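Of the protein chains in this complex, all but one are displayed in their positions.
So, chain A:
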Amino acid sequence: MAHNQDGNHTQVHYVGDSRVRADRPKMYPKDYSEFPGRTEAFFPDFLLKEWMVAAVFLVGFMTLVMAHEPELGELADPTNTGFLPVPDWYFLFLYQLLKYKWAAGKFVVIGTVILPGIAFMALMLAPWLDGTKERRPIKRPVPVGIMLVTLVAICALTWAAEYEHELQLESAIGKTPQNTKVIAQDEQGYQIYAKNACIKCHGDNLEGKNGPTLIGTGNRHTAEEITKYIDEGKGTAMPAGMFQGSEEEKRILVEWLMKQKQQ
């Protein structure tokens, strides 16, 4: 067969395999009694529809890509102690789990092995754990219910992780801006700032010590927000009632802080 020395160009025939024969009549739909209705051939009819769906999907995807350029942070610096680590969003729920007391410290094995292990094994073995013939969701309430509860828990944990991360970012020692000049440092606002506890955490030159920098705070917040932070505190680090002055002094302080704008 391989050499074909007699010069006869006979068709190569493969035997003993399960492939469709080349001489099989082409494109006749098979009898699909299992799926009554309008079936169609995978190629090219159905694939065309899949491609149309993919084209719509691709437009949306490329819009996302063009609208949001991916970030590239500063070069990794292992000595940076102030950086708040955060995993990619799809790991946030696992990360959040480890923050709870019952799944951290002594019990960390609950958060790292037991809960994720049970969840993953249950998912893996779902066909055997849910071994009935019934396929409708309504007819198998237990597996569907467990899945729904798990989904809600994952969403809630992810949301909680994101929320706490935002809070931490706000009360963390922020990055010092390029232009560190304090605006209107000779005004009364600065004296009120220095007289109160503000200066202890936010620094002599608003550079931020135990709290975030206030340079450029006028760009980030409204006067109402700043008043609220002074009255009620902010995040986990800034307690309420740190400001001891009068209402009039508070108004001057807020006005002065609103002047702290960066280009």
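The rule we apply is simple: contacts are C-beta pairs under 8 Å (C-beta built on N, C-alpha and C of every residue); 3 or more make two chains touch, one makes a residue touch a chain; residues count from 1.
By our rule, contacts and distances are computed from a predicted model.
Asker: Missing chain's UniProt protein name, "Sulfate adenylyltransferase subunit 2", "NitT/TauT family transport system permease protein", "Hydrogenase 4 subunit B" or "Menaquinol:cytochrome c reductase cytochrome b subunit"?
Answerer: "Menaquinol:cytochrome c reductase cytochrome b subunit"
Asker: Of the listed residues A:74, A:186, A:224 or A:247, which contacts the missing chain in the full complex?
Answerer: Residue touching the chain left out of view: A:74.
Asker: Of A:49, A:181 or A:261, which sits in contact with the chain we cannot see?
Answerer: Checking the options A:49, A:181 or A:261, the one contacting the hidden chain is A:49.
Asker: Since one chain isn't shown, list which residues of chain A touch it in the complete complex.
Answerer: Here the touching residues of chain A are 9, 11-14, 19-22, 24, 26-27, 29-30, 32, 34-46, 49-50, 53-54, 57-58, 61-62, 64-66, 68-78, 80, 83-91, 94-95, 98, 108-109, 112-113, 120, 123-124, 126-128, 130-137, 140, 143-144, 147, 151.
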